[in-house]
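Please read through the structure below; I'll follow up with questions.
The complex appears here minus one protein chain, its other protein chains still in place.
Naming follows writing order (A and B), and every chain is counted from residue 1.
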Amino acid sequence: MPTVVIPPLMRKFTGGEENITLPGATVREVIDNLESRYPGIKERLCEEDRLKPGIAIYINGLLTRGSFLERVDTDAEIHFLPAIGGGVAEPSH
Amino acid sequence: MAEKKEYKVIGTRPIRHDGVDKVTGRALYGADFQMTGLLHGRVLRSPHAHARIISIDTSRAEAYPGVKGVVTAQDLPEAEDRVADLGEGAVNLKYLCDNILASDKVLYKGHAVAAVAATSPHIAEEACTLIDVEYEVLPPVLEVRQAMEADAPLLHESLKTTSMGEAADEPSNVASHIQHKLGDPEKGFAEADIVVERDFVTGTVHQGYIEPHNATAHFNQDGQLTIWCSTQGAFTVREQVAEILQYPISKIKVVPMEIGGGFGGKISVYIKPVAALLAKKTGKPVKVLMNRADVFEGTGPTPASYVRVKMGATKDGKITAAEAYLAFEAGAYPGAPVGPGAMCIFAPYSIENVVIDGYDVVVNKPKTAPYRAPGAPNAAFGSESVVDEIAEKLDIDPLEIRLLNGAKEGDRRADGPIHPRIGCIETLETAKAHPHYTAPNGKKHHGRGVASGYWFNIGLESSVTINVNSDGTINLIEGSTDIGGTRSSIAMQAAEVLGIPAESVNPSVVDTNSVGYTAVTGGSRTTYATGYAAYEAAQDVKRKMSARAAKLWEVDEDNVQFADGEFSCINGKEEQISFRDLCARLGETGGPVVGSGTVNPGGAGGAYATHVVDVAVDEETGKVEILRYTAVQDAGKAIHPSYVEGQIQGGAVQGIGWALNEEYIYDDEGTMTNASFLDYRMPTCLDLPMIDAVIVEVPNPGHPYGVRGVGEVPIVPPMAAIANAIYDAIGVRMTELPMSPDRLLKAMGKI
Partner (left out) sequence: MARKSHVQTTINGETVEFLCESRQSLLEVLRDELYLTGAKEGCNNGNCGACSVILDGRLVNSCLVLGVETEGKSVETIEGLAEPDKLHPIQDAFLENAALQCGICTPGFIMSAKALLDSNPNPTEHEIRYWLAGNLCRCTGYDKIVKAVMDAAKEASA
């Protein structure tokens, strides 16, 4: 199952737990499963049906498009990180 | 995966394709654009760093002979308080629009307030003095720590600190707080035999591109808007202008002219929407040019910052814990590059216990813009100075301690992700073996310093189209504006695939109507990602040409193979035809061949650099002279080594300027007192020795030829390397940039 690394500033949702392993074949499924385990966390990460501006998603160390349709491997490691502001690495759409 | 093989074109040094145009003065930059009936625009800027706009009366300017139109924020569509992604990060539209033309408040001296279009630039300038603006002047906040204080004057009454999606209750100048944490820092520091902690301060510095911003806009009667301009990304101009003017992207064509330097500073738009508003108002094409003072005062510099670094190590040099506090000045609107600073700060090391806090803080200075590895140099000045101090206190060679703790493939970066194949160790080993590092260094007041740096590089979208010509050449159409020879480094990758010389490729950078979406020339991505797209487009050409050969020989496509510029038949038939000869037979085999490639690659691969510098400190004047400079960098695979060296040398020299001279000097009212090239002193060739650029090649598995971006990382190490060299020379740790003669004299106790 994919592992989500919870950002330090959001670990209060997980009782301090850093790595959460949970099922999901796409980013959307992973986030929905995270929400059902830790209610309220989705609201911090998402706005309507996309990631909040200012938050980026890395799958296995690679910056992805942030799309909820992105597929994740069974052994994927998912990071939610502050999006790189200042005009360098934010995908445009 | 990167191919390991000998290349015919890659790694050679052909004359750049746009070279003749650029040495004869024929190349057309934005300001060179001419058009019948052209009007000239000029922007009126705020004389105050912080003030409320009470009223703007443009009537006297409008009545001035030769004036054809005046615009203010009233002419912009009402901006929503919403956030959009515009190719340069998430942007609040209200902030974006207010930075183009101030609506309710001016937030820095030089903030655009109104603009005039007239029949000559002189008339437009005179008319600006006739615009009457009434201000209620407010106290400015000019320094990041001051801005973070609870009772500091607020720039934005509605701005509240966000921390990973959660907003605070009270308004603040702190726009956001980020944190990365790895392991148990407390435990790590407890295990250390030595702990070093220091504060660092860096000044506001500008990209300093020689070509000021420029834009010419024209509205056709059918509503089609065309903008000719200097930009790092025509598509991001289109997106930003569309959002600001609330106008469909399909009605906007952006034509990128040649660009006279950018370094990150020509991604955000400033006068492009203003030129469009003036063109709309006057019905004529309008050209708006900035002067040098406008560039300093009205466009994004890179932030001043306060950085605190604490690191602990065992007595044999193993770093056990690291802690960093980064507070960056965003300027007038949120968006300092504290994110990348926090990502990069400890990236040359493998450290188990790390905590990094970053703060993005608004102050009454121009909104900051990216500048070459944005954020990373501020951070590295702190961390690389502290590493040097630990090495010195433990009596370990400074490159040795870096090698001992150096980041390797599979190590975890402090912000979480695992490093792919990287060349950190290789740059350190190369620097250690370099004759510069082994040369004697012992004269009085001479010193040697080293520092390393990391930049993650980016991928993003690129599109390339290739049209095959009947004479065996190709026309390569791309959307990446060429700031440093990328027409050639991209063309060479297509040439390599097709087995043709670099000179057989005609690269063209075209407008937004003429090529697929292409993200900005930035993030060290162009040779990597647009080169990757050229590779894919050339592969597409190869496939289509193979089909033509198959048709010619009446065999299946599977029976055609391509190697060394020749198609041959592998089913027993003794057929062979060169790429060039096959190009002459396209008409009879089905018509023109056009190949295309689009990419959005994730594997940009990080870049590492290690610099070695020798300095001499003049005890009388406090002036630091650079005696010798060696910059070692992992380029993955250098497509055109001359232009890779050029990036390394140019980046190192910008870093030398940042280290020794460059800073915005403000008075108490928030006026920059050195807004000219005379007083904002960038390095001249007389200030420098030759910069020895040493290319290391650790192929990036995320690119077919192993390319890594090279443009940004060379600006990361110089400040700390020079500070460390100064320490070696005079025994004083310099913790404030720039390390100008007065600061050195103070540090030496002379004044």
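Definition applied: a residue touches a chain if its C-beta (ideal position, glycine included) is under 8 Å from a C-beta of that chain, and two chains touch if they have at least 3 such contacts.
Small disclaimer: the values here were computed from a predicted structure and weren't measured.
The shown chains contacted by the absent chain are B, with contact judged over the whole complex.
Here one chain is not drawn; of B:195, B:555, B:688 or B:748, the residue touching it is B:688.
Per the touch definition above, the residue from B:654, B:700 or B:724 contacting the chain not shown is B:654. If you put the hidden chain back, the residue from B:179, B:291 or B:508 that touches it is B:291.
Within the set B:128, B:259, B:549 or B:583, the residue that contacts the chain not displayed is B:259.
By the touch rule set out above, subunit B reaches the unshown chain at residues 13, 15-16, 18-20, 22-29, 31-32, 34, 65-66, 122-123, 207-212, 258-263, 289, 291-292, 483-485, 640, 642-643, 645-647, 649-654, 676-678, 682, 684-686, 688, 690-691, 693.
The rule is short, and it goes like this: only the chains that are shown with their structure count from here on.
The centroid of the Cα atoms in subunit A and the matching centroid in subunit B are 27 Å apart.
By the touch rule above, subunit B contacts subunit A in their complex via residues 83-90, 162-166, 176-181, 235-236, 239, 264, 267-268, 334-340, 342-343, 355, 358, 360, 368-370, 374-375, 415-420, 456, 458-461, 517, 519, 522-523, 600, 602-603. Every residue of subunit A that touches subunit B in the complex is listed here, in rising order: 5, 7-10, 43-45, 52-55, 58, 60-65, 77, 79-93.
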